[in-house]
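Can you keep this structure in mind? I'll have questions shortly.
Note that this is a trimmed complex: some chains were dropped, and none of the rest were shifted.
Chains here go by letter, A, B and C, matching the order in which they are written, and residues are numbered from 1 within each.
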Amino acid sequence: MRLLLINPNISDSVSHLILTEAQRSASPGTEIEVMTAPFGVAYIETRFEALIGAYAAAQVAAEHHARFDAVVVAAFGDPGLTGLREVLPVPVTGLTEAALASAHLLGHRISIIAISQRIQAWYREVVESYGFGQRLASIRALDQSLTRIDGVQDEHLQALKTLAERAVTEDGADVIILAGAPLAGLARLLKGQLPVPVVDGVSSAVRHAESLFALEPGLARLGSFAPPPSKPNGGLPPAMVTLLENASHLRES
Amino acid sequence: MRLLLINPNISDSVSHLILTEAQRSASPGTEIEVMTAPFGVAYIETRFEALIGAYAAAQVAAEHHARFDAVVVAAFGDPGLTGLREVLPVPVTGLTEAALASAHLLGHRISIIAISQRIQAWYREVVESYGFGQRLASIRALDQSLTRIDGVQDEHLQALKTLAERAVTEDGADVIILAGAPLAGLARLLKGQLPVPVVDGVSSAVRHAESLFALEPGLARLGSFAPPPSKPNGGLPPAMVTLLENASHLRES
Amino acid sequence: MRLLLINPNISDSVSHLILTEAQRSASPGTEIEVMTAPFGVAYIETRFEALIGAYAAAQVAAEHHARFDAVVVAAFGDPGLTGLREVLPVPVTGLTEAALASAHLLGHRISIIAISQRIQAWYREVVESYGFGQRLASIRALDQSLTRIDGVQDEHLQALKTLAERAVTEDGADVIILAGAPLAGLARLLKGQLPVPVVDGVSSAVRHAESLFALEPGLARLGSFAPPPSKPNGGLPPAMVTLLENASHLRES
């Protein structure tokens, strides 16, 4: 299968981290491609940045989805995910949603380790919007400024590990999610070093996208994830117009 | 005070409905302006359309906010509202948030009357994201296709009234919200005809925006509604870049 | 419009604080009157004291409401508010309800700063009864005995400010409510000194009462805030009997 991961940020170096971990975790026969948003910010920490990232991810998806069997929004927080699920003719998931699915299968109370203090409120809102609020033991985050977004893992390895350990011993976490594309691959690196199961968003998303492709559950033609009702639009990029106008048709075939 | 209402849809005729009700409900001395999104769809019913409307509202706000003392996102569902609250240097609210504030002051259990079946899931998610899920008695919606979005009130007056009455007698509503910019002004029209208090989003938003301006509660310099941390961006419209880069500065002064 | 604020406690000096802040925050044309409960305690901190204050507020409202266009129960915790909403022929709100409405328009997670440790449990129950439990970041309170209830602001200014700051940095508050009539006006005094928006109950209640009066949403003739069904009563003060027996009639006209 062909799998598209969309980095809704403008950081090519983070896209490279995503690609590396995605390829390591994919099954034989899965072809991975990662695309970087053509506009936006270096990394999303707030609702306003997520609003931009959602629109950027939607544009990338609109232009390129036709070549792929499944799509992943490759930022923790999943900007644009639920909207894209309404219009794309293939399965779509995101790093948060996929990480929560994995964590759900490994324990009850989940802690999220994040790369900045500011990012926590947004993460919490997304987790709660998925109905996982009562499973959330804590979100713990680095409390230092990030000099290089693609170097967080190297620079703060010990601090990240300590946050995870405290989430277990102080917050009652049964599972740890290492959150955010800049931490892609860190779970692999820490294998065996943490006292509870550890989940990575990118590898979870790749595996779950493969499963959704294999299980063929079907697409929504009714319900709240059916394509938007037909109506006038204006001023949109051509690919997005096509996506809006063809979404219903693509689900009938 | 000068108040900007942004219609995140491309419907000029709905912008006109918004303007009319906003002017009727404003206090003396409040100057109202309504702007229509330069791109998007005719009216938002789904998450994907809301994603587009959020970005459009953000662009309008970025370009024009400097002339205004407060901003209203004038679509029920409030696309872009929480993001804009992080970056604008003035109070900002939206039709759903403002209608809920009014309803909260009038009764306990709230029903929302909506213009289409499809719109209900999105409304519910927004209401729940504000923590008002347990106050929600029901969402009831028209079950007919909308021939003219600006003519919903006229065409379906009796059906809308019946939905509201059933929300009271069958769902236990203490208050009714007539939801969506296309219903702007309907509460005024139905005055005295419904057995419980009735709330309109546009007039609520105008009044609450005036109150926030008057009360001068201050803007967030910390917490999750402080401006996004400074970081690289790329490919964004100039007004949005200015907004991102100046937001912190504007809150210090 | 004529607005009655009822202090459900026996403290005339606190009534004076309420009056001062109410007058400063009212719109032109709003006439403010504050009445003090004829019986009760100096300030309400517990459920038993609230039970007394509710009955006292009801008596004052029963005797005097006819001269007013709206009524405010002017103690945080809103003793008697939901009952009075059933019987009064005008809009009625309270300091907690109104402060929450303002806070809801300014941020997501709300912290309440209170004047005594003991008062916290009662506040929490009231906030939860309004369905705002999940929006509550924390309640923080002074931990010192109160020598003069009307002098709390002066005596404990720095401690109150520190509590608010800790609510932001440690509890994740996006908005601060300075709670209790004895703190009326403190938000105005601290303007610009706290890093997030600050809400005052008295000024919020005045502004929201004005808005409800202006928006004319109507009164409940059905639902749980309609007047109590007609039935025998006995032993009640004459004004309360009149209120009970006329409430339905007043809503028909």
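Quick note on the criterion: contacts are C-beta pairs under 8 Å (C-beta built on N, C-alpha and C of every residue); 3 or more make two chains touch, one makes a residue touch a chain.
In this text, all values refer to a predicted model and were calculated from it rather than measured experimentally.
How many copies of the chain make up the whole complex, given that 3 are shown?
If we count all chains in the complex, we get 6 identical copies.
Keep this in mind: only the chains that are shown with their structure count from here on.
So how far apart, in whole Å, are subunit B and subunit C when each is placed at the average of its C-alpha atoms?
27
Report, in whole Å, the distance between the mean C-alpha point of subunit A and the mean C-alpha point of subunit C.
That gives a centre separation of 44 Å.
Of all the residues in subunit C, which ones touch at least 2 other chains?
108-109, 172, 174
For the complex, give me every residue of subunit A touching subunit B.
Residue positions touching the partner: 10, 37-43, 45-52, 54-55, 58, 80, 82-87, 116, 118, 120-122, 125, 128-129, 223-224, 226, 228-229, 231-236, 240, 244.
Give the list of subunit B residues in touch with subunit C in this complex.
Contact set of subunit B toward subunit C: 25, 27, 82, 85, 91, 93, 97-98, 100-102, 104-109, 130-132, 134-135, 168-169, 172-175, 187, 191-192, 194-200, 203-204, 207-208, 211-212, 214-226.
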